[in-house]
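Questions regarding the structure given below will be posed in turn.
In this view, the complex is presented without one of its protein chains, the others remaining in place.
Letters are used for the chains, namely A, B and C, taken in the order the chains are written, and counting of residues starts over at 1 for each.
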Amino acid sequence: MTHRIAILGASGYTGAELVRLIATHPSMQIVALSADRKAGMEMAEVFPFLRHLSLPRLQKIDEIDFSKVDLCFCALPHATTQVVVSSLPRDLKIVDLSADFRLSDPAEYEKWYGQAHTATDLQKEAVYGLTEFYRDEIRQARLVAGTGCNAATGQYALRPLISAGVIDLDNILIDLKAGVSGAGRSLKENLLHAELSGGTHTYSMGGKHRHLGEFDQEFSKLAGRPVHIQFSPHLLPMNRGILATTYVEGDAKTIHQTLTDAYASEPFIHVLPFGALPSTRDIAGSNYCHIGVVGDRIAGRAVVVACLDNLTKGSSGQAIQNANLMLGSEETAGLTLAPMFP
Amino acid sequence: MTHRIAILGASGYTGAELVRLIATHPSMQIVALSADRKAGMEMAEVFPFLRHLSLPRLQKIDEIDFSKVDLCFCALPHATTQVVVSSLPRDLKIVDLSADFRLSDPAEYEKWYGQAHTATDLQKEAVYGLTEFYRDEIRQARLVAGTGCNAATGQYALRPLISAGVIDLDNILIDLKAGVSGAGRSLKENLLHAELSGGTHTYSMGGKHRHLGEFDQEFSKLAGRPVHIQFSPHLLPMNRGILATTYVEGDAKTIHQTLTDAYASEPFIHVLPFGALPSTRDIAGSNYCHIGVVGDRIAGRAVVVACLDNLTKGSSGQAIQNANLMLGSEETAGLTLAPMFP
Amino acid sequence: MTHRIAILGASGYTGAELVRLIATHPSMQIVALSADRKAGMEMAEVFPFLRHLSLPRLQKIDEIDFSKVDLCFCALPHATTQVVVSSLPRDLKIVDLSADFRLSDPAEYEKWYGQAHTATDLQKEAVYGLTEFYRDEIRQARLVAGTGCNAATGQYALRPLISAGVIDLDNILIDLKAGVSGAGRSLKENLLHAELSGGTHTYSMGGKHRHLGEFDQEFSKLAGRPVHIQFSPHLLPMNRGILATTYVEGDAKTIHQTLTDAYASEPFIHVLPFGALPSTRDIAGSNYCHIGVVGDRIAGRAVVVACLDNLTKGSSGQAIQNANLMLGSEETAGLTLAPMFP
Partner (left out) sequence: MTHRIAILGASGYTGAELVRLIATHPSMQIVALSADRKAGMEMAEVFPFLRHLSLPRLQKIDEIDFSKVDLCFCALPHATTQVVVSSLPRDLKIVDLSADFRLSDPAEYEKWYGQAHTATDLQKEAVYGLTEFYRDEIRQARLVAGTGCNAATGQYALRPLISAGVIDLDNILIDLKAGVSGAGRSLKENLLHAELSGGTHTYSMGGKHRHLGEFDQEFSKLAGRPVHIQFSPHLLPMNRGILATTYVEGDAKTIHQTLTDAYASEPFIHVLPFGALPSTRDIAGSNYCHIGVVGDRIAGRAVVVACLDNLTKGSSGQAIQNANLMLGSEETAGLTLAPMFP
């Protein structure tokens, strides 16, 4: 059975990544693509790397006949997303990739995004899209909120540890290294090749990064009490990949065993042998997440290093994984591409 | 039906690329992997990006039971290859990725590779593996010789033009830009990130590059008289991709039409609209080849720009395409992955 | 003696490169910096890498007291430049880095830049700034027009050969590879790290690149008859550097000797031994130009490969070299920094 798919916001990187992945998906067919400012163009003009595919021409959203769509991926900017999703049919299955439905508390949304949420009913309805931890809810959901890519990486490192109570909840620090595609197709001087290549810097330091809202929500829910982590993102001269170096207090071997057990049957989450540590090169372009654990020379401290591809497992791959569940397909359908190396 | 596949020389880049592509191939299963110096190791130790796959442990070649193998990819260094292939069962289907069987004339082999060929019978038997132009022979072949990656790129730009007689055969120049994975996993100072990134240089200039042997052989055969092109390779700070800027004398529109017609029904070769030119970014990681044509301000001159991924369409993807034909599978099986961008 | 320097357009890459080089210049002191949209800002806010220098605050051009300026570098966009330079004092020494005064024929200017020149008297006055070939005129000049960076590279490879009559004037082809800083600080999608890194493509192919106007003007003047070359630029994933692979017909040894003789006493132009070829890595960040010559296997063909740093020898270093002459300083003053490697 083939499911008919629409992608809103197809002219950005996550939109293009959805098309790339669906190109070899056994049971999804793209029937509509939107990009407001580029409506009327062929996808191959916007993204020549997709030239070999037969794809519908880009449209404006209101030109799409959603009665012929089984599931809609929404890859629009936050704030815009609330308005658009509110206007879509109430029975349309939607996987949203924006930040608009990740936080369930309107006050938290306003705190992190600087404006009130205008679709609080949808906010309440939405299921948080971290597949491995919300599988059952996602299977039943109509609206799934894709997670932040940094938030996903950190949660894969930490959720089983918080659930199992094997780390100190008041001393969690994530030093995160992110590739530049996570910033999207934004025209900013510091994202130019001439300025980004060959160097690194921090951004949104000191507790200002919006993905902290997700960490707070999810970790506090898991722990049953407020958990506030420290989070320091760095931008690296690479296009894809996030590596989260996660510092915790706890017994390293216990931590490793806890993660190994938690992910033993997960198709996409691989815990390396104790002491082995991952590289973003080994997951680029794929839906896999690699996690390593090492103890420190200071007793009682451990480091958990998790990495994934921000465009795949961190957003568009995750979105398809969730869509597979919502559509009753095999969860891994279309997502078993190997990483690309070198 | 599943075909049982062996890969000899699995610890290099083309070996790993074969594994990457076969991972999602519908009718190939890897049953043996060899790597002499790394025999006994798991593939995931040599290439952690393949960790998610269930693969046989690396073996020495003589440990492999070839009676259980339907087709063998041979990704060994040239010279070594002759010896190994000579020792394999004479009824085993083989796709070779080395340079050893590309040139059919022993004298030419000796001229370009500096030593006499020791398996001239196999050399005579081998079919040249440029799929689109040797499809019928490949279908019947037992031993197929994969082309040089640069040689493939230049031939896609030029073969239909030479066949159609629409260009001057004495004024053909290819200025080629190649990514570094084409040099293989060689430990050389100038291939280090510190020395290669951020700059470019020429290599094997002035008629010394070995792929000239292939150009000479193929173009002369096509033209029915000796054709010797000028060929200038450059190494670029990128991992994958070859862009061949091909300078010819002829009418640009005729040239474009000739190429468009020649490749009209080819699944992997895409000729862009007249005046549009390709980018290596749009084919990276895929089996596609993009070709563009533009006229120059100097009347009677045209430029044909062809690009492909050296590891995929230029070697391992081509090898699988040929293997598909040899095994009676769909020619495109396992090869329709979209490029990866960004 | 210290000369007082103003830089107009200090917020772009060539402006910043002027500041970088003047920072260790023995007889230049920066007394004014302009950047219209960033007027009022400190240079360290616009370019934090210049934080260690004591520099005047950015101003609007009309706030600068030019009576206290000995020489003014003008690094503004073309077209704007004509207007600004027309408004400056007529006795102010000016080195312009834009395209506005490179072409001496108003018709040629209009042809290549798509609009009539509005300061044809200044256009007539300006001396073409390719130092090694216009040294005497530059010494006497009030207004010097910096050359295009690509145009400089190609001319270093070819001028002595055209003057000496050792190559065929009707078969000259430059296949040029350029780093991305040549495109300036422009906010375009294809200049983003995510889109530029890891690949290459052509641009302005087929006789459309504006630097052809300079090649036509200079080579025709040298030859005493019209000379029109073929020129194909490529954008590479590197920040600095231009490598011009120049294809000519002539005797390779004679060509090498001609270049060696022509540049024997030049401080910045180095001709490598016959057969050795240069790399952009070996001139990055410096005012040096390296040139290599090799013969082809096809008799009568040779390749001249020239490379330089587009921001240094190709623009800001050249500008300072010219200013040194205009101010009676040592020509090499401030310009002997070694390249940076790795």
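Note that a contact is a pair of C-beta atoms (placed from the backbone, for glycine too) under 8 Å apart; a residue touches a chain by one contact, two chains touch by 3 or more.
No experiment lies behind these values; they were computed from the predicted model shown.
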Going by the contact rule already stated, which one of B:58, B:99 or B:196 would touch the omitted chain in the full complex? B:196
In the complete assembly, which of A:34, A:131 or A:239 touches the absent chain? A:239
From the list A:305, A:320 or A:337, which touches the chain that is not on show? A:305
Which positions on subunit C touch the chain that was left off? 13, 16, 19-20, 23-24, 47-53, 181, 197-198, 239-240, 270, 278-279, 281-286, 288, 290, 336-342
In the full complex, which residues of subunit A touch the absent chain? 173, 175, 177, 194-195, 197-202, 205-208, 212, 228, 230, 232, 234, 236-241, 243, 245, 247, 275, 277-282, 284, 294-298, 301, 303, 305, 341-342
Could you list which residues of subunit B touch the chain missing from the display? 13, 180-181, 183, 185, 187-189, 191-194, 196-198, 237, 239
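We take it that only the chains that are shown with their structure count from here on.
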Report the inter-chain centroid distance for subunit A and subunit C in whole angstrom, where each centroid is the mean of the CA atoms. 45
Chain centre separation in whole Å, for subunit B relative to subunit A (CA means): 36
Find every residue in subunit C that makes contact with two or more other chains and list them. 194, 197-198, 237, 239
